[in-house]
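My structure is below; once you've seen it, I'll send some questions.
A single protein chain has been removed from this complex, and every other one stays in its place.
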Amino acid sequence: MTNAALTPDPHAWLKARGRWSPFEIAFWAATLLPFFFFPSYLPLASQIAIAALFAISVDLVLGYAGIVTLGHAMFFGIGAYAAGIISSRYGWTEPLTGLLFAGLVAGAVGFIASFLIVRVQHLALLMITLGLGLLTYELANAMSWLTGGTDGLMGIDIAPIFGVFNFDLWGRTAYAYSLAGLFVGFLLSRRIVHSSFGLALRGVRENVRRMPAIGSEHRVHLQKIYTISAALAGIAGALLTQTTETASLQTLNFERSADVVVMLILGGTGRLYGGILGAAIFMIARDQLAGINPQYWYFWIGFLLMLVVLTMPKGILGGLARLAGRRDE
Amino acid sequence: MFKKTALAALGLGLALSTSAYAQETIKVGLILPYSGPFADAANQLEAGVNLYVAKHGDTVAGKKIEFIRKDTGGPNPDVAKRLAQELVVRDGVDIIAGFALTPEALGAADVATEAKKMMVVMNAATSVVTEKSPYIVRTSVTIPQVNYVFGKWVAEKGGVKQAYTLVADYGPGLDAEKSFAKGFTEAGGTIVGADKTPVANPDFSAFVQRVADAKPEAVYIFIPGGAQPAAMGKALADRGLTPPNVKLFGQGELTHPEALESMGDTANGIITTFHYTLERDDPMNKEFVDGYHAANNGRSPDLFSIGGYDGMHLIYETLKKTNGDASGDALVEAAKGMAWQSPRGPMSIDPETRDVVQTVYIREVQKVGDKLQNVIIDQIADVKDPNHGAAQ
Amino acid sequence: MISQFAIVLFDGFAFGMLLFVLSVGLSVTMGLMNFINLAHGAFGMLGGYVAVTLMRQMGMPFLAALPCAFFAAALLSIVLERTLFRRLYRAGELNQVLFTIGSVFVAAAVATYVFGTVQQVIPMPSWLRGSVEVLGLRLNVYRIFIIAVALAVTALLVFGLERTRLGAQVRAAVDNQRVAQGLGMDVERIFAVTFALGSGLAGLGGALAVEIVGLDPSFGFHYLVYVLIVVAVGGLGSVTGSFVGAALLGIGDVAGKYFMPEVGSFLIYLIMVAILFVKPLGLFGKR
Partner (left out) sequence: MTAAEPVLATEALQKSFGQLQVARDVTLSLPRGARHALIGPNGAGKTTLINLITGQLTPDSGRIVLGGEDVTRTPVAARVRRGLARTFQINTLFPDLTPLESVTLAILEREGAAGRFWSNIATHSGAIDEAFDILTRLRLADVATRPTRTLPYGQQRLLEIALALATRPKVLLLDEPAAGVPKDESAVLFNVIAQLPDDISVLFIEHDMDIVFSFASRIIVLVAGGVLLEAEPSVVRNDARVREVYLGQGTHG
């Protein structure tokens, strides 16, 4: 009955799914283009890379594990402040260790929050993530002795990377640093997505009721990915603090949480590249539209979002995949 | 013939080598929160800028002034920094200006220093702003500037012994509370209670009730402009906390025209401190206000408008003084000590701190005709920010 | 002390009732169609601008402007529901979030273009200004008015849901859409009507809110969070839930700030997280 020609080789098939495609290699090569062709856009490119890393962190929980969150700026901001505070209050200016520290702090808070998060679903989940985000914002505002309150944290000073590369006016170092951060974060996420743990997460997303019936402690999975995601978001926040030498309450606010979800859905969830593409499109569109008309640009952003939903319900990457006739994965 | 060509060539070479001198336009980058919750501040500030340009032409010292506008979306220092970088490296601006909010100014300060560009702060009112870069000049106001002397005035001339303070819980509010309390207590007054309201506060009734419970002789209030003053005024009126039952003091935002209209007669008698008074009787101010009304559908100028207007004045006058040299060092040098008559009254730039020095007006809400307005009852000339001196 | 406490309760309750009128429509429509409409607050903004414009430009009295705000929001919502929103009922919650956030952006830009960024002032009639003395308490007349309107809205909604044919259909559809469809009900039509009613109420709430919280183009975003809290804490599809949720939020907010001003601003979020953790469906949610 089994036809050898039709029967797939399971090992080869699974291996192929984790293999780097030429598109991916071309994509990452293309991220170097701004250095040569758009040198005056490097500060923007740097902030796009940071937003993209943040979007990837949200994709891990939202796209791969099905946890819808409206409060992820909480971890972005905690990372931003952690990196800022060790520099401005404790004089620790070395950037790489600062990044790690911020990731650890955000991850620790994420781990604690995960006990709440994995026990609720749907609207309650949305509102609890939103509530925790707002709570953190108010807390940071109240703790102005530590955070600087609404004026923002002052006196952040970041040493040159490896003691050599100073953050310059053109944003060359900032972009190289943010891009490296994004790439490492992406590699880690890609590894997770193509691991057995990534498969388990997709299982949770696809059918949370079935998971216990195959013997899975799915809440442990969810806590683990939530913690990892929080740490990544924290590192994204720390990158923003270090590349701009600023940290403000705006890193924690609801708008940032909403924006990142918007970027992710815009690009397409559950694809890693969706977050990167969404962040790039959203921020470039905003920059260009705001350049044309600083007062009404958000009309066109709103228009774009509505248009994408009506024409490409699976996000831009989903739409592209469909156009290319590829199997929708 | 030959001589002429050589001269021309020489001139060209000179022009190329010092393009900053010879270029035909001067680019000014405006960094403001054009969108988001502070969009109104950006609009009013820009209207002030536009009015100045409309009145004085877009050419100064033989150079055409060109604006490039950038939106921060709110108090985002990271965005403000990026926009300042882009303005410098991509758009090649000569001057960066705007900055309605302190975090915006703090974010961009490093860029001004590194790029050696003059940075004109047209609003952001925290003392520390001008200390963040030697290229920053401020044309607006600082919160301690108007509130420290006001605290003294309330105790000395207002005859108040005890006051309760109620301020918005953010940088400017805390600054105001601190400087008012300092002036007030130094002049012999006592602060009997202090509360802070959340910045995004839809309902003041709980805080006002706390104030009412304390039955203070006087209340000092600082809240951001916009919707809050009217809401605060009404909450106070509900508790009977209106003059003459209790003396009400505050910074000028509390009694802006829209707020007065919404509060109605209960606002009568509120005393505020400010650097700009819409109704101040002065021909220059009248011309400014009339021009503003005409250009903005009858909307009145406010503190943002005057900050933008005087900011442009500073830019124009310094350019005249440097003969069109837009390098940051030259402009800042020219700005130091510059003094002029503004619609707000006499003002100058402190050569030491590059911060604004001006007259502080004490105003009382009174009924003039059938309209409530702020009437100047006292004024204190040449007030500097008290914090800069203290730091030295 | 007792009287001060009573005043705090009164003020909080009045604020809560304002939130109730703003949010009850969203609760019912979300319960009915699982449609996450983040643009709900934008209908409130529309109502506010309609009321302000009618009163200031055309001198219409406040009491006449309120129903106009209701109908304007209801009318626009019918148009949008028929042309746009209905395409999204089966689109998944993420797309609903994206689309409705997009429409709030558009609404805010249009409002900025038409009305500018300035804070709008509503000229209150003199009989709604000031305060009256009731049982030894000085109560703000306008807040009494808001409570009265909210109670009237509640009474109408409860009566409508319990006693009318449409109400019975709505309740059946909230409980179980599939069964309702099986019984031959036109769920889409029921939803369109409910959606219009809910948006109209938001418009009414927006008009009522101007005097208390002001009105500018960011209204749609600003009150979204409060509206969502009321809906989630109260429970989807429950009028009673929204009423209790809104009252709790209003009173909790004001009382928290009165007794513990240092933590007042995040007390409500803490309470919300706690309630939803214990009761994920909200206080009165059924599913």
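In order of appearance the chains are A, B and C, and numbering begins at 1 in each one.
FYI, a residue touches a chain if its C-beta (ideal position, glycine included) is under 8 Å from a C-beta of that chain, and two chains touch if they have at least 3 such contacts.
None of the values given here were measured: they were computed from a predicted structure.
Asker: Based on the whole assembly, the unshown chain contacts which displayed chains?
Answerer: For the complete complex, the undisplayed chain touches A.
Asker: Pick out which of A:T97, A:N166 or A:N207 touches the chain that's been left out of the picture.
Answerer: That would be A:N207, which touches the missing chain.
Asker: Which of these touches the unseen chain: A:W28, A:F183 or A:F197?
Answerer: Of the listed residues, the one touching the omitted chain is A:F197.
Asker: Thinking of the whole complex, not just what is shown, which of A:L14, A:L96 or A:L146 touches the missing chain?
Answerer: Here the residue in touch with the unshown chain is A:L14.
Asker: Contact with the hidden chain only, please: which subunit A residues?
Answerer: These residues touch the chain not displayed: 1-3, 6-8, 10-11, 13-15, 17-18, 191-192, 194-200, 202-203, 206-207, 209-218, 220-221, 224, 228, 327, 329.
Following the convention adopted for this analysis, only the chains that are shown with their structure count from here on.
Asker: How many angstrom lie between the centres of subunit A and subunit B, each centre taken as the mean Cα position?
Answerer: 37
Asker: If you look at subunit A, which of its residues touch at least two other chains?
Answerer: 138, 141-142, 255, 295, 298, in rising order.
Asker: Show the residues in subunit C shared as contacts by 2 or more other chains, in ascending order.
Answerer: Counting only residues that touch two or more other chains, subunit C contributes 112, 265.
Asker: Residues of subunit A touching subunit C in their complex?
Answerer: Subunit A reaches subunit C through residues 62, 68, 116, 119-124, 126-128, 130-132, 134-135, 138-139, 141-142, 254-255, 258, 261-262, 265-266, 269, 295-296, 298-299, 301-306, 308-310, 313.
Asker: Which of the residues in subunit C come into contact with subunit A in the complex?
Answerer: 30, 84, 87-88, 91-95, 97-99, 101-110, 112-113, 221, 225, 228-229, 231-232, 236, 262-263, 265-266, 269-270, 272-273, 276-277, 280-282
Asker: Can you list the subunit C residues touching subunit B in their complex?
Answerer: Residues of subunit C touching subunit B: 4, 7-8, 11-12, 15, 112, 116-119, 121-123, 129-131, 138-140, 211-218, 222, 226, 250, 253-258, 261, 264-265.
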